[in-house]
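With one protein chain withheld, the remaining protein chains of the complex are depicted in position.
To keep things simple, chains are lettered A and B as they appear, and every chain counts its residues starting from 1.
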Amino acid sequence: MSWTTPLDVAAAVCILLGAVLTLVAAIGQVRMPDLLSRMHAATKPQVLGTVLIVLGLSLRLREPGVVGLLLLVVLLQMATSVVSSHMVGRASFRAGQVRDDLLVVDELSDEQLHEEPRGAP
Amino acid sequence: MSPVLRTRRDGSTRPARYRAVQPLAVLWLTLVWLAMWGEVSPLLVVGGVLVAVAVCVAFPLPPVDIASGLRPVALARLVARFLVDVVRASIQVTGVVLRRRPVRNAVVAVDLESSSDFVMTLVAAMLSLIPGSVVVEARRSTHTLYLHVLDVPDEESAEEFRRDALQLEQRVLRALPPHAPEEAGA
Partner (left out) sequence: MNVVLVVAAGILLVAALLLVVRMTLGPTILDRSVALDVLVAVTVCAIALHSAHTGSTYALPVVVVLAGCGFVSAVSVARYASRSDDLQSGTGDDDRFTGRS
């Protein structure tokens, strides 16, 4: 538990940055006006925050077996956050919960008036 | 999507099951298995391969029509650009979250050039993590992605974003060139 090695310092910086990014994701959840904007906050800073914290952890532990496991965490986090954000965003859009006053261009609603049958959700 | 139907002798139909054990899936599952154990030994490798084959047989998936080949340099460029973009995305969203001004968004349709499902999936996944966009809807028949773009002040920025998305697709296509056109998207 000392500050002697540069690796520990790097780990500390990564952990702090990751925590701050996670906080930004949470603030975004509260402050953003509509669900689709919140999806952005839930996807991007959150993924990078988790990745940074996990990176800091692997810098701290420095065991090869752990690094493989944490690489798996990063891959899973990226893959799953994409899927969940897409599913939730699509459900929200289809349910008509989108605030049009925030949209500058909306090419999907224009098109869905003459809509082909949608695929399974 | 639409499963291949197979007719049984009594006339009823059921979706065809994909029996093939795909080597890529086995390799990936074995790697995950080793990562979970956290060490590599011959017994673990053999056990991992057995478990992976069992999983592939128990839960068959349609084969992924990946690409006719990998181009390492282009792939490295794609990955590097992607990592930079992930960091930029977080910074952008942080800026949007923390400033006082209300945010203006857009929903933009992007028609992809390639007709391969694999490229479409990859582009959609990467677009969700890079600045600006979350995929709202994907239409397989026309290969159109509908993206929700954060922080678009006017229509010009929307056009600019569409160009960015198509450039990303070009990078993916350069890294993973798809099969000849008559096979792709069949």
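Heads up, the rule we're going with is that a residue touches a chain if its C-beta (ideal position, glycine included) is under 8 Å from a C-beta of that chain, and two chains touch if they have at least 3 such contacts.
Because the structure is a prediction, the values reported are computed rather than measured.
Trainee: In the complete complex, the non-displayed chain touches which residues of chain A?
Mentor: Touching the missing chain: residues 1-3, 8, 11-12, 15-16, 18-20, 22-23, 25-27, 29-30, 35, 38-39, 42, 46-47, 49-50, 53-54, 56-57, 60-61, 63, 65-66, 69-70, 72-73, 76-77, 80-81, 83-85, 87-88, 90-92, 94-98, 100-101, 109, 121.
What we mean here is this: only the chains that are shown with their structure count from here on.
Trainee: So what's the Cα centroid distance for chain A and chain B, whole Å?
Mentor: Distance between chain centres: 16 Å.
Trainee: Considering only the defined contacts, which chain B positions touch chain A in the complex?
Mentor: Going by the criterion above, the answer is residues 1, 32, 34-39, 86-87, 89-90, 92-94, 96-98, 102-109, 124-125, 128-129, 131, 134-141, 146, 148, 150, 152-155, 158.
Trainee: If we count contacts the way the header does, which residues on chain A are in touch with chain B in the complex?
Mentor: 21, 24, 27-28, 31-33, 36-37, 39-41, 43-45, 47-49, 63, 65-66, 68-69, 71-72, 78-79, 81-82, 85-86, 89-90, 93, 98, 102-109, 111, 116, 119
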